[in-house]
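All protein chains of the complex are present and in place, except for one that has been dropped.
For reference, chains read A and B in written order, and residue numbers begin at 1 within each chain.
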Amino acid sequence: MISDGDRDGTAAHPCLLFQAKREMKKRIFSRGIEHKKARWGWIFIIPSLVFFSLFSFYPILNALYTSLFKKKLLSLAPPQFIGLDNYAYLLQSPEFWNSIRATVVFTLGTFVPILVFSLLFALFIMSRKRFQKFFQMAYYSPAVLSSVVVAAIWLLMLDPRGLANQWVNFILNTPGIDHKWLANSTMVQISTMMVYFWKYVGYFTIIFLVGLGSIPNSVHEAARIDGASGRTDFWYITLPLLKPTTVLVSIMSMLQCLKTFSTQYLFTQGGAPMEPINVITLNLYHTTIRDRSIGLASAMSIILFCMMLFFTWLQFKTFKSEEVDY
Amino acid sequence: MATSRKSTKKSTSAQSLLIDVFIWAFLILAAVYIFAPFIFMFTASLMPASDIMKMPYRWIPKGLYWQNYWQGIRGNDGSFIYLRNILNSLIVASAVTATTVFLSAFTGFGLAKYRFRGRHLVFMMILATIMIPFEVIMIPLYLIIMKLGFQDSYLGLITPFIVSAFGIFLMRQYYLSFPNAVLDAARIDGASEPMIFMRIVLPNSIPAIATLAVLTFKSQWDNLLWPLLVAQTEEMKTIPLYIIRFTAEKHTDEGAMMAVAAIASIPMLILFLKLSKYFLGGAVVFTGKKG
Partner (left out) sequence: MMKKLCIFSVLFFTVMVSTALAEVELTYWTHEDPNRTEIENRYIKEFEMANPGVKVNRVTSPSGKIAEKVLTAFAANRGPDIFNMEIEQEYAYIVNRRLAPIDFKAIGYPSDKAIYDAYLPRVLDPATFEGKLYGLPLELTNWCIYVNDRIFKAVGLDPAKDYPKTWEEMVTVSEKIVIREGQIIKRRGFDFRYPYYLVSMVPMVEQLGGKLISDDGKKAIINDPAWIKFLTFMKEWGPNGKNLGSPTYTPARSLFNKDKNDIAMCESGLYQEGRIRKDNPEFYNSKEWRVIPYPVFKSAVKNVAGNYYGHYLVVNASKPKENQQMAWKLIGHMLSHPEEYLSKVGLIQPTLKLMKSDTFKAMPYANVFKEDMERGHIVYYGENSAKIQECIREAVESVMLAGASPEQALEKLKRRAQEALEEK
C-alpha cells in the first residue's frame, strides 16, 4: 500500500477493536420490540457483510492458502504444496530478519517521539489562552497532504544541496558538512522517521487534546484546593487520567508504523540505499513484484498480519488492567 | 494546563514568565518545522529549477515564475492530461465518499440499534479487517476486479472502497447514543425501518457523516497503489499517478515538480481550512467520547 491506510479513511484506526469491546460491555440497546427488529438488523448489515467477504475475508484466506505453496507468478506449472516451508525459509533468512529489524527500529524510533511530542504539544497548546485553534490546525495540516507529495518535497529538501543541510549547518555552525540524509545508512533511517513524524505528530496531538479536554476541570480544582502545585497536578492528576489516551495513541501509532510503506518506497526510488530501510512491507512488495514469489510473499504478509494481531492483543491485555474512570 | 495556567505560591512570577516564554518558543519552533516544507513547496514552485538547488536557499522568489504551473498542467508532452487526472481523482474520491458514507451509516445503524444473534461476531470481523495490510490482499483483490471486468474503469477504481470498517465503526459509535425514543415514536406512527433510517436517522447524523466524508475523501485523494494497478490508460489515471509519472520523466525540473505537488495539495488544504472542524473531529471518535 503506497498510501498508508488508504482503505479506511484515516491514518489511525487499528485500535478500534478495543473501543468496540468497551462499548459493547455497555450494551446500549432498547429493550422492547426486539424480535421483530432482529430481522431488520441483518438486512442493514448484509450489504457490508457481502462486501467484506468478497474484498477482505476472501483475499486474506486466499493469502493464507497461497502461503503454503511454492507459487511463482507467471509460471503456468501448478503450484507445489510445501506446507510450512515458506515460513521456515523466512525465519532463517538474514534478509527477512533485516526487514524485521528495519520495521522494529522504524516503529520504535517513530512512535516514541510521536508519543512524547504529541503529548507535549497538546499540553502546551492547552496551556495557551490564545492561538489554540491556530496551533491545532497548523500541526495537523501535514496529514492532509498525500504521501507522494510529502515524499517529493522531502526528497528535495534532503538533497545534499537542499534545505536540510543548510539549516543544520547553520544551527550547528558547521558550513559545508554533508549530513548524508539519504546516503548514510543511519541517517536514512532517521530521515524516514523524521518525515513520518512530521506527517503524523499533529494527528496524535489532536487526540491528546481531546483526552485532556475530557478530564473534568473539577478534578484540577480539587487538587489545587488541596495545595498541589502545577507540577504535582501534572504528575499525579493529569498524567494518570490521561493514561487511556496515552495507551491508545501509542498502540495506534505503533500499528500505523508497522504498516509503513510509502516513505521507504519513494526514498529508495529516489536513490537512498535499500538495506537500512527495507521494512517488511517493502520486502513483501519486492518479493511479489520483482521476484514473483507470490507464495513466499503471502507467508511474509501472514507473519506481518500476526505481528499486528499480537500487538492488538497486547493492548487489550494492558488496557484491561488499567482502565480508568472518572 | 497543568504547567502554567496556575502558578501557586511556590513559583515566583519571574519563573512563570520564563516558562511562558519557553512554551511559546517551543510551539513556534515546532510550527516552523511543520510549515517549512509547505513554504518550500510553494516558493520552489515559483522558481526556475536552477534557483531551487542554490545554496543558500532564497525563500523569497526573485520573480513569480508561473511557467512551472503552466508546464505542470500542460505536461511534458503537451497533452493537458493532468486536468483529466484531477477530474478522475475528484470523481473517484466523491463516489467513494458517497457510497462509504451511505453504506457505513446503513450498517452502523444496523449494528447499533438492532439486537440479533451474531452481531458481536460480525462487528468484530469487520473491525479485524482494519488490520489487514493492503499488500496482503493486493493480488487476490486484483484478480477479483479483473474477473468482474472492471479493469481500467471508474468501477474498478471505486469498488474495493465502497464501504470502510472505520466508517462503520464511526457511525455505530455515533448511533449508540441516538435516542431510542425518537425511533420508537416513528415506529408507533407506522414508519417502516428503512423509512426511519432515510427520513429520521440520516438527516440527524450530519456531524458524523461530515467527519467520515472528509476523512474518506482525503484517503482517496492519497490512494496510489490501487490505481497504479487498475488504471491503465492515461485517461483513467489519478493525481498521485500523474505526480509519480511526472517526476519519473527524466527532463522534468524541480520547479515544475513542486508546482504539480502544489496543485495536488491546494484542494485538500482549502477543504481542510473550510472544514477543519470535521477533520479534527475524526480524532475525537477514537477516544470513545461523543464529540
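The rule is simple: a residue touches a chain if its C-beta (ideal position, glycine included) is under 8 Å from a C-beta of that chain, and two chains touch if they have at least 3 such contacts.
None of these values were measured; they are calculated from a predicted model.
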| remark: Given B:191, B:228 or B:271, the correct residue touching the omitted chain is B:228
| request: Using the definition of touch stated at the top, determine which of A:177, A:222 or A:314 touches the missing chain. | output: A:177
| remark: The one residue from A:128, A:161 or A:243 touching the chain left out of view is A:161
| task | Extract the touching residues of chain A with respect to the undisplayed chain. | result | 72-76, 95, 159-161, 165, 169, 175-178, 180-185, 269-276, 286, 289-292, 294
| remark: Note that chain B touches the absent chain at residues 49-50, 53, 55, 76-77, 95, 98-99, 102-103, 139, 142-143, 146, 149-151, 153-155, 158, 228-229, 232-234, 244-245, 248-253
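Please note the rule applied: only the chains that are shown with their structure count from here on.
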| request: Averaged over CA atoms, how far is the centre of chain A from the centre of chain B? Could you give it in whole Å? | output: 16
| request: Sort out for me which residues of chain B touch chain A in the complex. | output: 1-8, 10-11, 23-24, 26-27, 30-31, 33-38, 40-41, 44, 52-57, 100, 103-104, 106-107, 109-117, 119-120, 122-141, 144, 159-170, 173, 176-177, 180, 183-184, 187, 193, 197, 212, 215-216, 218-226, 228, 239-240, 243-244, 247, 254, 257-258, 261, 264-265, 268-269, 271-273, 276, 279-280, 282-284, 286-289, 291
| query | Within the complex, which stretch of chain A touches chain B? | reply | 1-3, 5-10, 12-17, 19-20, 22-24, 26, 28-30, 32-34, 37-45, 47-49, 51-52, 54-60, 62-63, 117, 120-121, 123-128, 135-142, 144-150, 152-154, 156-157, 159, 161-163, 166, 198, 202-203, 206-207, 210-212, 214, 220, 224, 227, 229-231, 233-234, 237-238, 244-245, 248, 252, 255, 259, 261-262, 281, 284-285, 288, 294, 298, 301-302, 304-305, 308-309, 312
